[in-house]
Structures are given as structure tokens and as C-alpha cells.
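Missing here: one protein chain of the complex. Every other protein chain is in place.
Chains: A and B, in written order; residue numbering restarts at 1 for each.
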Amino acid sequence: MLRALSLEPERCTGCLQCEMACSFENDGVFNPAKSRIKVFAFHEEGRFAPYTCTQCDEAWCMKACPVDAIVINAETGSKDVLDSVCVGCKVCTIACPFGTINYNSSTGKVIKCDLCGGDPHCAKACPTGAITYVDADSTGMERMRAWAQNRPEAGPNYITPVEKDIQTYQRP
Amino acid sequence: MAWAKKILRVNLSEGSVKSEPLNMEWAQQYLGQRGLASKYLVEEIDPKCDPLGPDNKLIFTTGPLTGTMASTGGRYSVVTKGPLTGAIACSNSGGYLGAELKMAGWDMIIFEGRSPEPVYLYISNDKAELMSADGIWGKSVWAADKIIRAKHQDPQIRIACVGRSAEAGCFYSAIINDLHRAAGRSGVGTVMASKNVKAVVCRGTQGVGNIKDPMAFMKATEEGKKVLRENAVTGAGLPQFGTQVLMNVINETGALPTRNMQEVQFKGASKISGEAMHEPRKSDGKPNLTTNAACFGCTIACGRISTIDKTHFSVENKPQYWGNSGGLEYEAAWALGAATGVDDLDALTYANFVCNEDGLDPITFGATVGAAMELYEKGAITKQDTGGIKFKFGKAEVLTKAVELVAAGEGFGKDLGLGSKRLCEKYGHPELSMSVKGQEFPAYDPRGIQGMGLAYATSNRGACHLRGYTVASEVLGIPEKTDPLVTEGKAGLVKAFQDATAAFDSAGICLFTSFAWSLDDVAPQIDAACEGGWSTEKLLELGERVWNMEKEFNLEAGFTKADDNLPPRLISEAAGSGPAEGKVNELDKMLPEYYAARGWDEQGVPTADTRQRLGLS
Partner (left out) sequence: MDHIVIGAGPAGVVAVEQLRKHDPNGGIVLIGDEPEPPYSRMAIPYYLVKRIDEAGTHLRKDPGHYGALGIEVLRDRVSSIDTANQEIMLDAGSSRRYDRLLIAAGASPITPPISGVDLPGVYNCWTLEDARSIIKLMEPGNSVVLVGAGFIGCIILEALAASGVKLTVVETENRMVPRMMNDVSGGMIKDWCSNKGVNVLTSTRVNAIEAAHPLLVRFDNGEEVAADLVITATGVAPNTAFLEGSGIDVDAGIVVNEFLETSVPNVYAAGDCARGKDFSTGGYSVQAIQPTAVEHGMLTARNMVHGHSQGNRGQVNMNVLDTLGLISSSFGMWMGVDGGDSVERIDRDRFRYVNLQFEDDRIVGASALGMTDHVGVLRGMIQSKTRLGDWKEKLQDDPTRVMEAYLANTQVLG
């Protein structure tokens, strides 16, 4: 069973631990600017939304790549950028209709979520369970809708940390 | 090393910006943020300088953990000589700006001199430039934020800005970053405006690397986060109610200063409490609180995101206030509410929004309004002075009008912008200012919590709860319960809290972690990030060193033992109700013990031995 990242904006506090974990895993520094997952802030609405590649079946980025630099990871189903092949032409960045593959000017290549090879650091770092790595068929809109319907009409949406074991991170 | 090891020095008189290396020798003694920036300040300015003159300097500073995965590692502080007090000032803020500054590759920005024209500082990684503030000078923080964003077209820039109040010379203007986080106290925003600096705009994409032992750091920070999430205060109370979890607790303790500290309990407390912020309101069925929110890197998320009831008189026909923004923290709710006798949650939230919109410290503002109300009720000020407003306790309309006037620096708002000390002196009743060293008390009455009296009296930046929060022990039992009504042991308690706090404040993390963390939890995180063997002992010594250094600055600035005092009301007028009924604060018992515990002489001056022990030259 493939797993996927489940993103639940209603549980996001905007702390950006996910962005730091992502950049730490990929670049060895804490650098949200180079994170593959981004938290978008909705100040007036009082909301935050983490968002990253959904590893969509259409794989617009992969198909648009002129040099075959994006491939499917057989183990996780993620679409991975092969740094050694990517020429940095950026066609994938305009082709992806979700805006989740981006050009990294410091490497001259594009970057996108690769699920950390099956151990996504963003999910590990998220203190509130807004990002979880779950069976693929239980993600997405359905869960969000269920939440929206079940949310109590009255009262605020307060988000508390979830229980979890101490996470371990590999050396980047 | 988690330091960026670089300082951005901005000479405003010359219009120059330059990079210089961070003094790493000092970094070993003062760590970062509050400690290290204070060291720079005391080395670089004359303690007797005019806080609003070009000789004062203004330092934006991060700590070594700022911009890392350490929980709450997003803090920055602004260090300067404060205009409200004339003492050393250090105001700490969260949000995202501090981390962004670090990501851009800077530990600190030192502003010196005064710009001939209004400017703002734009930082994009290594590149920094002073740009004309035409078009944003004269605007509120919120308006300027929009204009700056439209100009720079980068949704990820972070902005710290001063409002109209600072430009108008209000003595307690804050620097607001990320629209509603504040380096709030002592008038640091006033200093910024006096230098003709409107904003600091920052974009950093280099990240924070340089971690001494990344794997040990990840492990230490993970362990720290576990402690935070399993603690009842940081894992449940703060996310649910924010600091407002305290409103009812402190009221029941009989330590909620009310109506300019005439009383110690407020009947309307429950109506302005954290619990009340959860209650659906009649007009639209929505609660005041929309959600909680975190600052950068914070796994607690105590921030309040609130709305005002659209039908409330304060925002009728003002749709710009209908959206969500930063809601009431406990201190703000107390100052805008209990201190003024106003129990209208929406009016308080509105006043809080305006404090953020135009950069005001809501504690000093609310306490000053409370003082003005007492002056008015005593007949010391009249409708002629106030421009026709009846400054009566409990009037929500007075509060909302007052905040608008101070924000804009108009009419009686100019008087209110003086702060309570100058206001009460101007109108002939200096005893009615509830302040120490010119800075107003926050929300804990020292008659009901004795240790806080000593903490206020000895705080280096004037009355403040964030310099030695003995409430944790005396009320909440952290790390262990002490009796709030006795003075025994409080001198040592205050010293211990003051020193530990200075260490927390020098690291780049939030003091609120100290509800759950001791320095034993912090030391491994700093030690994994920074060279230098950072043990609990080293951090405690650092805290004590910082405290003594700040104290010496104040002594050189002209403060004496007479300034380590409380307003007469608190040591002569007994609490009228609650558990502390009949009590006054017994500062006179605690202060000598405190001086002794600190290794200071009877006049509160650090002895040669103490100075030598702490390595203060």
C-alpha cells in the first residue's frame, strides 16, 4: 500500500517546523526558503495551510520535462528529480498546475517533494498532526470535508500538540 | 556554531551600511540576543545619552537558536536605551522576522546616528540598503506593511515597522513585526522613529547552518519538544487559552490590579478572560478567538487570532477591522481591561488591534489610561484637558477613543503618550503613576504576590513581568510552589528567576518555554548548536553576568537605590479584598536580602568581588 502526505490546514499553527525539517533533510541547513513544503498564511482568515506536491497521477512535471530528469520512485510512488539529469530549464515549474515544483537558483536545478524516500521529515517534525504520512486512500479532500462537517459550530479552533515518540533524523 | 557571525552596522547619519564580524569572544560570555546585544550597547553608548538623540543606538538582535528547529527558536530582541525609563531596554518579539534576519545571514543590526530623512532598511541576504520612506512615513504599521509588500513583490518578506504613534513621539511605542507581534515595552519603537527609521524589511534565503553537532542538536531539540508537549501549561493551557489562561486565576489569587491598582480584584475579569474568548457571541455565533497560532518554530502556539464583533460600536462601518488579527494576551487584556475597569471584550480587542496597527505597548497604554481615569475622577484633569472626554473608569468608549488618539498622536493622545509617570507629574500627582523607573506594572499586584514587588522594583528595564516571573512559583507552582503572601525566600527566588530569564533571553528562544523547561533542558540544545561547552552552570553564570551588566549601565545612567522602589500605593494602601486582603507589599524586607544575595552593597552597587567573579571589567 502506497502512503501519501495528508495535509490538514485546520491543524496547522504556522510554526514552520516542517519547512525547517524539509530543508534540513535536503540541504543540511534550516532554510524555509528552500523547503519543498510551504505553509501559506491567511492572516485575515486566521488560517494556515501547509502545501506540497501530492505526487499526482498526471505527473505534469514529469511529462513536461524535456530531458527525462523526473522519474517515479518505485517504492514510494513519488516523482523524484534526478539532479544529475536536470538541466534547470524550468519547464516543469510552469507545467505543474499546483505550483509545487520550484526552481532553486542556488543549485540551478528544480526541487520538489520526494517524500524523503518514504520517511517524510515534515510529518515527523509537525507538532500538531497537520502533516501525517498515511495510507494513500485515506488522504485528501474527504478527510478535510469530514472535519469541516464535524467541526463544532461554536467555539474556536484551538490546536494542541499531539502525542508522538521522539523522532530521529538521519544525517543530511 | 549557530551564530551567523556577522553584524550589520547601519550608520544612519552617513547613510552607510557595512558588515562586520561578530565579536566571538563576547559571544562566549554573553551568548546572543539580550546578553550579547546589551554588551554591544554598554560598550558603544554613553549611558547618560539622550535616548531619543543620535548618540543612542538601536540594536536588533537574534540568538544562536533563532532560526533553528529548537522549539520557539524564532525570537529577536531590540536593545537600546529606553525613552520611557532612561534605563537599558530590551524588548523581545516573536513572529517570523527574527528568524528571517538570521536566514539572511545576520546575528544583529546596529543602528547608529540619525537619518536626515525618513528611511527604511531593506535586507536581502548579504545585501542591505537604506531606502526612502516616502509614502510610508506617516502611515500606520498595517498600511505601511501593505505598501512595502506592493513595492517589493515578495510574499515572503518579513517586516518590522513603527506606527504613527512613534513618529508623534509617544514614549511607549512598540516595534511591530508580522502585523501583530511586538517588541513592545520601554519605547523601543520611539527610538527607532527618532532615528527616522520606519521599518526593517528582510528576506533571507541562506538559512541557518553552522550547527556544531547537527545530530545531537536534532536529538536535544526533539527531547525539548517532548517536554513542552507533555507539560500541562505549554502542552494544553497555553494553546487553548494563551496567556489569558491567567485572567481568572490571578483574579482569584487577589492579585489582579484594578482601576489603577486601587483594587486587587476585578468583577469583570471573567468577561475578559481566556474562557470568555471561547464563548460564541450573540451577533454571529462566532467566538472572539478564531484559532491559536504559533510564532516561527514554536511548538506551543499560544498566539491568539481573534475577530471583533462586526456589530460592536468600535468597528461599525470600519471593515478594515473585521478580519482576523492578533488577539488579546493576558497582559494586554489586563491593562486595557482591569486597569481601566472596562469589561467589554470587543472594546479590548479593538484597542489591542489599534495598539498593533500603530505600534503601542498595550500595557503602558492601558495603565496610563487607568492613571488618567484616576486623575480625572480626582479632578486633577478635566474635560478641558481631555478634549471633552469624560475619563471615567469602566467606560469602553473612553478606552477606544483614547487608543485612537494615542495611535494618531492627536489631542489628549499626546498627553496619554507621555506614559503615566510623566502624565501624573504634569498634572501634579506623581504618586498615581503605577510604575517603576517610569515603566508601568503589568498584571500582577505585588500586594497579592509579594515576590513580584521585588521583581518589579529591581527589574533593569523598569516594572516588568518578563524579567523575573516569580508568578510561576508563587501562583502556578513552577518549579515549586511558594506562598505568594510571604516575603521569606523571595530575594533568592527573584534572583534565580532573573538570572535564568536572562539566559533564556540570550538564546533565541521564548521565555514561555520556561513553564516547562529549566536551564537543564535548554543547555543541551545550546551546547549541541554552539561551541563553548554550554552547561546549565555556564548559562546561569551568563544570566547573572548579563543582569549585573544591565544594572551597571543603569547606575552609570544615574539610577540609584531610590529607583529600586514601588509606588507608595503598593507599600501603604492595603489590598481590599481576596486572599491578600489587608496586605501591602513588603519590599523593605526583601530588598536588602536581595542586594546581599546578588553580592551588591547596601546601595545596590555590585561589589568588586562580584564584578570580578562575573568577569565584568
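Operating definition for what follows: contacts are C-beta pairs under 8 Å (C-beta built on N, C-alpha and C of every residue); 3 or more make two chains touch, one makes a residue touch a chain.
Note that the structure is predicted; figures quoted are calculated from it, not measured.
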Omitted chain - touching chains that are shown: A, B
Residue, one of A:L5, A:C96 or A:C113, that touches the chain absent here: A:C96
Sole residue of A:L2, A:I72, A:V87 or A:I166 that reaches the chain not shown, by the stated touch rule: A:V87
Missing-partner contacts on subunit A, residue numbers: 8-10, 38, 40-42, 45, 47, 49, 51, 60, 63-64, 66-68, 85, 87-103, 105, 141, 144-145, 147-148, 151, 157
Contact footprint on subunit B, counting only the chain that is left out: 146, 149-156
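Here is the rule we go by: only the chains that are shown with their structure count from here on.
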Inter-centroid spacing, subunit B versus subunit A (mean Cα positions, whole Å): 35
In the complex, subunit A residues that touch subunit B: 13-17, 20-21, 23-24, 27-34, 43-48, 106, 125, 127-128, 153-163, 166-169, 171-172
Residues of subunit B touching subunit A in the complex: 67-69, 71, 96, 99, 103, 156, 179, 204-209, 214-215, 218-219, 222-223, 225-226, 228-229, 235-236, 239-240, 277-278, 280, 285-287, 289-301, 305-307, 323-325
